[in-house]
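Note sheet for the following structure.
Removed: one protein chain of the complex. Kept in place: all other protein chains.
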Amino acid sequence: MSLKILEYFNYLEQKSPLHFVDPRGKTLFIIAITCLTIFLDHIIPMCIILVIMLPLIFLGRFTKRWLKSLLFLTPVILLVVILNALLLKVDYPTTKAIILGLRLIILSGFFGLFFQTVSPDDISQALIKFKFPYSFAWAISTAYRFIPTLAKETNIIIDAQKSRGLQIDRGNLFKRVRNMIPLLIPIFATAMRRSWQLAEAIESRGWNATKNRTYLYSLRLKWWDIIVILLSLGIFALFLYLVITNAPLPFWLAYNIPERFELKRLFLIAWTWIKNLFS
Amino acid sequence: MVETAVKIDNVSFKYRNSDSFALRRISFEVAEGEFILLAGFSGSGKSTLLKCLNGLIPHFHAGSFGGNVEIFGKSTLESETTQLAKQVGFVFQNPENQISNLTVEREIAFPLENFGVPKNEIISRVDELIALLNLEEIKYKSPYSISGGEQQLTAIASALALNPPILVLDEVTAHLSPRSAVRILNLLNELNTKHKKTIIIAEHRLDRCLHFANKLAFLEKGQLKVFDDVRTVFQNKEFPENMLPKIPSLFLKLDKEIGLLDEKANELPLTVEELVATLK
Partner (left out) sequence: MMIEFENVSFRYDPKTDYVLNDITFKINKAEFVAIVGKNGAGKTTLIKHFNGLLKPNEGIVRIDSLDITKEPISKMASIIGYSFQNPNHQLFAQNVKKELEFGPNNLKVEESTRDTTIQNLVDTFQINHLLERSPFELSGGERRLVSIASVLTMNQQVLVLDEPTYGQDYRQKKRLGSFLNKLTDEGITVVVVSHDMDFILDFIPRTIVLSGGKIVADGETSKVLSDQTLLQDADLISPLLLDLCKSLQQIDDSFTISINEQEVYENILALISKDRKISR
């Protein structure tokens, strides 16, 4: 169950406009926006970022999955907000707690969007562009290529051993661990065999034949990628400006929830009221 | 004068973790443009022998290697498997475990990329191969969403990418349905006759490809028992009777009973058509 959340954060083969943005641009953007989101400490700027995020999520055709992932995250976010509102020892704890909650929503949204639109292949190609060794980049895209095979195979292995009378979910913990052995060994052995065969196959087709490998496809920046990169640099510059100058935000951006609405205060009022009721 | 494509000279091999030799003193030659069938029971050393042809043995698999393999006069000991890829294309048995790229197109481009071929040449070569093997429909598909036969065709296309004169295939139809198997075997025949590729293939379905072959090599327990013209091999006592393909076996039985070979035909029929023609 806990792993199910990961399903909302993997790559989806689609043709959304965001899929066509260069992964390097997207990486830069997500770094810049993460820095800014973590640094900013006011409700209004957070809301602005959130409002900017919504059309992007729509553009990346992520809306449905995003809402579903939010549903998963809601209990966590609520818990974080309430605990912080009650326990933080700062001025305006409720404001801070809400900022924290917004930050979680924003970051999970942007990272979800990032992973949905950046394929493992994009990642390996970006690595090549950043002068990582080809074998490293190849390993990443190949691992991805074999995920469906591995999943299918694991299911077959479970079925095969069940058919030989293996009971996987019976007995005490020790026995259950022992019962995993007939599953784990074939899974491991087939994976080993596969990697040997794969190694033979790539070796036979000129693996590392020259130092100057060419690429049928390689990343090339388009005009919209330049815009994304400039925008990201702009966001980054803003972040640096705020860090270095430590400039206070204009008053209309620096809104705090007034003290009379603080969650902690409301809670204390309610608590004394209940106490009086029973005493 | 036809050039010698492959010369196997007194080759023996023992895998590092094994206590018996997988190959024992094997020698034979393959001329350019020939189609060689490699037959033998399972575990007889067919795969091991094929792996000697592109240097996977002894470069990739550790063990004790004796003798010499020459590809167009050059010993495999002198060049790495990687470099031999230009001379020998290799296709393996398991279609699933030899495709490493995310699409068919890129799988075919892979060897060309490895050798640093310029991009525009890669594009035209890939398109050429895709047209040759009729892979247009699956060009952009991912390797796990296509059938086993299509995967094997992709692997063949990729092995052909560098245009090697020799193509080595290790039981490539073993995982396929009869229909796709025959399709692949016919394709190999076309590559042999039309494109002059030298083909060396280990294959269980002798029935469906023996008429394409010039010569047949029969291995048993790592030894080369028979190596001869296909029609002659089947009359050799060393060739096991239970491995005889259907049509020659039927003919030989008839011949034994009523003596057809001298009376009606001077050579052994290999296909249905040939047998029918002889019986007429």
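When the chains are written out, they are named A and B in that same order, and each has its own residue count from 1.
FYI, a residue touches a chain if its C-beta (ideal position, glycine included) is under 8 Å from a C-beta of that chain, and two chains touch if they have at least 3 such contacts.
Remember, it's a predicted structure, so these values are computed and weren't measured experimentally.
Touch with the chain that is not drawn comes from one residue among B:S42, B:N120 or B:N266, which is B:S42. Which of A:A85, A:L127, A:I157 or A:A201 touches the hidden chain is settled by the complete complex: it is A:I157.
Touch with the chain that is not drawn comes from one residue among B:E3, B:E78, B:E121 or B:E273, which is B:E273. Counting over the whole complex, chain B has residues 17, 40-43, 147-148, 174-180, 182, 204, 207, 242-243, 246-247, 250, 253-254, 257-258, 272-273, 275-276, 279-280 touching the chain that is not drawn. Think of the hidden chain as still there; on chain A it touches residues 153, 156-157, 159-167, 170, 181-182, 185-186, 189-190, 193.
By definition in this document, only the chains that are shown with their structure count from here on.
Within the complex formed with chain A, the chain B residues making contact are 51, 54, 56, 60, 81-83, 85-86, 88-90, 92, 94, 96-102, 105-106, 109-119, 122-123, 126, 142-144, 155, 158-159, 161-162. The part of chain A that touches chain B in the complex is made up of residues 121, 138, 141-142, 144-145, 148-149, 193-194, 197-210, 212-217.
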